[in-house]
Every structure is written in C-alpha cells, then in structure tokens.
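Of the protein chains in this complex, all but one are displayed in their positions.
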Amino acid sequence: MEERQIALEVKKVSKRFGQKQANKDVDLTVYRGEIHVVLGENGSGKTTLMNMISGIYFPDSGKIYVNGEETVIRSPKDAYDNKIGMVHQHYKLIELFSAAENIVLGMKDEEKYDINKINNRVSEIASKYGFIIDPKKKVYEMSISEKQTVEIIKVLYRNADLLILDEPTAVLTPQETQKLFDVLRHMKADGKSIILITHKLNEVMEISDRITILRKGEYIATVNTSETNENELTEMMVGKKITLNITRSDPVNPRTRIECKNLCCNSKEGLPVLKNVSFSVNGGEIFGIAGIAGSGQRELLESIAGLQPLTNGEIIFHNPKENRPVTFFHKNLKQIKELAKEHKFHYEDGSEVDLSGLRDSEITKLVNDEKILFNEDEIMNLRDKTPLQIRDLGVKLSFVPEDRLGMGLVGNMNLTDNMMLRSYRKGDSIFVNRKKPKHLAEEIVDELEVVTPGLSSPLRLMSGGNVQKVLVGREISSSPKVLMAAYPVRGLDINSSYLIYNLLNKQKETGTAVIFVGEDLDVLLGLCDRIMVINSGEVTGIVDARNITKQEVGILMTKVLTHDNQQEVTEEGGEANEGQQ
Amino acid sequence: MPDWLNILIDSIAFGATFMFGSTGEIITEKSGHLNLGIPGIMCMGGAGGCLMLNLIGTSNMPGILIVLLGIIASFASAALMGLIYSFLTITLRCNQNVTGLTLTTFGTGLMMTLMAKASQTKYLNIPKKYFRFPFADRTDSLQKLGIMFFLVIAIIILAWFILNKTKMGLNLKAVGENPATADAAGINVIRYKYLATTIGAGISGLGGLYYIVDYSASGEAYKSLEAYGWLSIALVIFALWRPLRTIAGSILFGVLFSFSSYVTLIPFIETTLKTKPILQMLPYIATIIILIVSSIKNKKENQPPSSLGLSYFREDR
Partner (left out) sequence: MKVNNEKHNEPLIHLTRRAYMSPWKALGIRGIAIVASLIVSGIVAFILIEKLSANPERIFDFYKCFIDGSFSSEGMAWKFFKNVAILLCIALALTPAFRMRFWNIGAEGQVLMGMLGAIAVAKAGASLPNWLVLILMFLAAVLFGIVWAGIPALFKAFFNTNETLFTLMMNYVATYFVSYMLLVWVPSGNAMGIVNQDTHIGWLPTVIHNYFLIIMAVLILTGILFVYLNYTKHGYEISVVGESNNTARYIGINVKKVILRTMILSGALCGVAGFLMASGLDHSITSTSVNGQGFTAIMVSWLANFNPLIMIATSGLIVFLDMGGSKISEVFDVRGAMPNIIIGIILFFIIGCEFFIRYKINFRKKETVATNSNPEPVPVPVTDNQEANTEESNDEDEMPEIESSDEETNEETDEETNKKEDN
C-alpha cells in the first residue's frame, strides 16, 4: 500500500464564500489506481473541494499537488491539462446533439472534424471500460444513466487519469449503480484514480478503497474501507450532537390532521420518486422530514399541495370543524343521542351539555335553535385536486416551497402584490383589494423585522433572509391548519433562522400541523416532535425526535431498503405513531 | 422552351431571392438570434449594391469586376446593418424583436431615400448584362439564372457543410441551443453570435441586390423588397432551419408567388384575377401549417433553436 504512487495531494485548502467558510484546511490524498470516497452531509464542503480540484473555484489558500508537483488549477481546461476531469451533478449536455457530438464539443485540437472517427473512438473507450453507449444517440432520447455515461466518456475522451464523480449514484437505479461500479472497477484496474462523492454508506463500503470524511467544511479523517464500518463512518460524518437553544413544547391534544397513504409518483423522466410513502401528521406537532437532498422531499410536499400528480395513494385531510350545531339533519332524537356518545356536546359558552338531564322537548327546542354545538372533523381526500380546488374545499393549507422566488413569490412584484398571491381571489369584485395585503405587508415587515427599501420596491432587491421572512409570514398569516415548509432556513443567518423556528413553534402551539423539511440534523432533532426519514423516495423510519440520536437518523438516511425490512420499518413507524397519540 | 418550363425556371429564379434571405436568417437563428430586421437588411443590401453599381456601372471596368464590387458593397452594407443589430442584441442585450423591427423600419426608410438618388440607367441597364452571365443573351426566363443564382446555391451548400460537417458548425449550433453549456465547454459564445448575425445579415442582403438587378431588373423593384424579406423569414420556418430545404422551399414559394402573375395566362385552369391573392397567401398558410405540425409533433430536430430570442448573460445562471 505504502509504495503506491500519489496521484493527487491537496494540502490545507480553504475556501470562503462571503461569510460562509465552505472549506477550512482540508487535506486529501488520492493514490493512483484507487477509488477514494469523499463522505459528508449536505453542506459539508465536498463539492466545493472537488470544484477546486477541477478548476471551477480557486482556493483562497492551500496547495494542490498533481503527481507530486505543485500545480495551479484555475480553470477546467487547466484541470484537463493535468488529466483531471470532473462529472458534475448537473449534466451540461446539449439535448439536440448526439452522444459523440457532446463529447467533442469545445475541444480545441487540430484534428479535422470527422464524426465517424469520433464515433469510433467513443465506442472504443466505451468497450474498453464496459460502458454501453450508442455514440449516435441523441441526448434527449437518453435515460439519466446514459447521460451520465456521456459525461464520464467526455472526461475519458480528454485523457483524464483522475476522475471526480459528484454523487453519480443519486440518480441511478440499483442495477444501473452496479453497472457503474463495474465500469469504475475497470478504470481502477486500468490505473485511473477515482474520487467518488456519495452519501450512501452501503455503496461506500462496497466500492471504495479509502474514505475521507468532511464535516461542516472541515477535514475529519481518512480511513481504509477495510478497517471501518458503517456505524463508525456515520459517527464521523454527523459528529457529536449539538444542542440548539430551540424551545420545544409537548404537543397539546394531538389529533390526526393529515394522513398520506401509499403515495407514489414519478419524475418527468418516468422514474419513481415516491414509493409507497405513508405517514400521518397531527395537529399541534412539528413533523420533520429528514433525508439526503433529492430523496423525494419536494415531490412529497408538492403532491400534498396539489402540484404533483400521484400515480397511487391517498391524501386524507381531517378538516377540524368546531362548534357545529347539532341539527335534525341528524335525523331524530335517538340518533342525536347516539351522536352524543361519540362527541362531546357543548353550549356556545363552552359548557358541556348533559343530555340525560334534559327532557326530549327541551332537547328538540335547543336543537331547533341551534344551541347545542359539537366539534367534528370533516374528512376529505385531496388526491388529484388542484391547488384551487383544495382551497375551495376550505382546506387551509400553507406551503413554503423550496424555490422562494421562482414559486412562492414573484421577484419583480412589490411586497403588497406578493402578499395577495394567495388571497387575491377573495370577494366577488373584479378589482383586487390591496388594502388588506398592504396592511399585512406592513405587519409582517414590523413583526418579523424585515429589512426592505419600501413596500413598493420589488422583492428581488431584498436579501434571501428577508425574502424568506416575507414568504413564511404570508403563509402563516392565513392561520393554516397544515403548514408545510421546505428548507425554510436554507441560506439564512442565525438570527433569521431562529425567528423562523419560533414562528413554526407558534404555529404548532395554535394547533397547526407543521411539516418541516430540513437538512441540518441538529435542527431537526431539536425542533421536531417526530421525524420521518426518507431515502430514495421510500420511508426508512418514523421516529420520536426526543428519543433518538443523530447517528440513528444518519443510518436511516443512508439505509437502503430491501423488501424484507421495509415491512419492519412500517411497523416501527406505526409504533412511533401510536406512541405519540 | 415550353411555357410551363419557362414559368418554372422563372419561379426558381424568383425563389433565389428568398434563398439568400432565409439562408442568412438560418445562420443568424442558429446562434439564437431571431432577426426580424431581415427585410430592412435585404433592402439595405440592395441599396448598397445599387449605389456601388451607380458609381461604377457605366465605367470601363471589366464586367466581372463590376459584379464583384457590387456584391461586396451589397454584402458589406447589409453586414453593417447586421452589426447594428448584433451590437444592440448581443452586447447591449436588447430585446431582439424590438431591435429587429426597428432595423426594418430604418433599413426600408434608408433604402427608399438612397434609391431615389440612384439612376436606373447607371445601376441597372448596363450591369444587368454582367449579372446575368452566362445566359444574358437569351430572351426566355433562363436569362435570369445568372452569377448570383449560382452564388446562392454555393452559399447554401457551404452553409449546410459548415453546419453539419465542421466543428465550427457544431459550436454554432451549441451556442444557439444552450449558450450556458457552450460557454462552459469553452466556446466563445459572444464571438460566435457576432459572426453568425453579421455574416447572416450580409448573405441576406445579397438577396436584395439579386432581386433588383438580376431577377426583376426594374427601376421599381426595390419597392417590393420588404415583403420578400418577411417571406424569407417565413421560409426559415418552412425549411425547419435546414439550409438545403430552403432550396425546395424557395422554389415552392417562388412558384406560388410567380404563378399568381401568370394565372391569367394558363389556359387549362379556369381562373380569374381573384385567385392571385389566394395563391400569394399560400406560402404563409403553408408556413403556419408547418409551424403547427412541428409544434404538435414536438420532434426536437424540427424546433427553433432552444435559446432563440433570449439574450445570454453569463451571470444570470
């Protein structure tokens, strides 16, 4: 082992973006002919590090040695000159071009352009490493894994000896992943070095020779795969639990508010993104959803909001209806008395009605006068309903989407106009009423300390944190029964983040069912009552946030389900569910 | 020569006007720029060439030189118009539709004013012969297949070759499809856009000169140039952004358009003057149908370049 040649060495590299330290004194050593995994949570600085090696960013400090020689890499071209190539998470391909055309695009060699020759070379490379690809196939006809193949061959075509693959398996099926790993093993046998970024521990254990772990931009350790195990890796990856100063009250009188049963949906490409997702959320709790980015969180929330068509499953909403009068709609006295056994009846002042102490005529009179009231949930199925239909059903559902300015708000409109996005339809008038939205905007600016050039200046002029305050403020202003928030604190500073946590907590206290999709495990564990963990569109567990460790959640996040233990998980989830109620 | 052949050749010669216009526009659109200034550019191409001929048309220069200088002047003045468009839409990132329409307003106006200064006897009567080489002496429509007709066929084949068989063409198409990806691949997006819009404009402009001096050979010809500019834009859609198809398309458009002039001469069809506008309408109807069918079928190869009409600002991503 010790005699192997070092292909790449990174020493004490740091990079900072504004206030955020993306990498701090990171070291990395990659040998020739090895598969080296860089492991870390979202935001741990893996991609930044890779981008510095491949010439996209330039490090603020630190040195990079290629084949033992100090090297300055300022552009992807420099990286290629040093035989380093990277396959990014987002493919940069021209849909209309064939595989081969994409592969040679932008190459500055003297060779005459001869597509047949290029096709042959591509096929040659493919067969050498065991890829299956048709060089003439157009990219728009390709599956994601084929597109990935094109990107990898693009790098090999430029004679790279060190390949960096940024989360290549995130978009692949297990079978495709196995094929990719076979190819990687061929490359390794050919003497190429491969840096692989992934979250999936089982894959890490399967494919890698050595592993470097990053956490919050810092280098933690490098270990030999043969000398470690998944638990140890998880611990290094997530670190010790940090207790955040978030107050968390116990849920008061939790009642099921929304139930999702066996939700399934497909991506645009027709691949399943949600696979039989079932869970239920209570009013008065914060229900966290944890998972690696892109595990189906967005689709899940959008399908509840009516924006994502489902292929299977049901979304049952329990609409709390309070103080409904008992009427003779409930047929006769006998049936009303039956009803009294299920629901508590009360008067307008809230005091309990004791039917046994009343004569039938008295009851009839009270019922006729609508004096006897009771609380009952209205059950409705939200599947296949458009956002408008959901609203018209009287479901107060608020949604803070991940894409703030692209979906939740309009950057070119001012604060007032953004306030009315959800509510402008109110009333029969053909005119919009800007008074209330303006008032609401003033209130939000006041209460949430939004920094803005003015109510009439476009939203895009405001900073990310302030934009988010506006969005969350608007969504909770309609006193929702269900509040869904996707990554509501992403990109926000500490103070703004805490403000958002407090807002969510307040909603919880008023009895709202809050669904919180987050990425920071410390926050999820400190804020939520229960946490559902999903991986690749499947629920790997629903756990009590008060009695679980970060490591346990981390393992669930990276756990791959076989059909046997899926059964087990649902039971586990069921238990946790009951435990709460 | 039988009548029908005479009419057909005339239509082909007429279609060459659109071949220039639409080949230039195809090259422009391949870089992602919809240039609605083509009518103005063709007008200015005509005016530039004619003014040059006005200067040298009656001189003692050899005919070939006169033709060459006329073509160069025509190309250069159209390319300059293209440069105004490029500067505004590429560097200053102005709205392409508005800029193009303004260019058409400006170009047609300038041409009208300039052509009023040129003398028909100088720019037309004598140079016409040189342009109509090698069939200048014929009396039927074959006389119209002159130097510039062969030039446009050569340009189309060259454009086809560059777009499909060279790296330069690959890069240009990449710029029009997805400038961000092309930029990331190391292609100089701005340079490609400038070259394509300027050269494209120059080629389109030659159509103006061809129509005035060769095909129509009349002192009034310039007044109808603008309409043929719009028809050239239609032809680009009709040809689905493929240079070789513009040849077939131009002939079809030419037949439909010039047919309308012969309509009363055709013995075996019962026709009246009324059919003329209907025939003239057909090219546009055909284009609309092609546009609709290609959008319904949604075949990727038959769509406009993906970034058509959008300015590229690297930092917007």
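Remarks
Each chain carries a letter (A and B) given by its place in the written order, and its residues are counted from 1.
Here, a residue touches a chain if its C-beta (ideal position, glycine included) is under 8 Å from a C-beta of that chain, and two chains touch if they have at least 3 such contacts.
Because the structure is a prediction, the values reported are computed rather than measured.
Every visible chain touched by the undisplayed chain in the complete complex is listed here: A, B. Interface note for the absent chain: among B:N6, B:T58 or B:N97, the touching residue is B:N97.
When the missing chain is restored to the complex, the residue among B:L51, B:L172 or B:L252 that touches it is B:L51. From the options A:Q5, A:S61 or A:S75, the residue with contact to the chain not on display is A:S75. Although one chain is not displayed, chain B still touches it through residues 34, 36, 47-48, 51, 73, 76-77, 80-81, 83-84, 87-88, 90-95, 97-99, 101-116, 183-184, 186-188, 190-191, 230-231, 233-234, 237, 272-274, 276-278, 280-281, 284-285, 287-288, 291-292, 295-296, 298, 304, 309, 313-317.
Residue positions on chain A in contact with the hidden chain: 17-20, 51, 55-58, 66, 69, 71-78, 81-82, 106, 305-307, 386-388, 391, 399, 401, 403, 406-413, 417, 420-422, 424-425, 430-432, 453, 457, 460-461, 463-464, 491, in rising order.
In the analysis below, only the chains that are shown with their structure count from here on.
The mean-CA centres of chain A and chain B are about 52 angstrom from one another, to the nearest whole unit.
For chain A in complex with chain B, the residues that touch the partner chain are 76-77, 92-97, 101, 104-106, 108, 113, 115, 138, 140. Across the interface of their complex, chain A is touched by residues 165-167, 170-171, 173-174, 177-178, 180-182, 184-187, 300-301, 306 of chain B.
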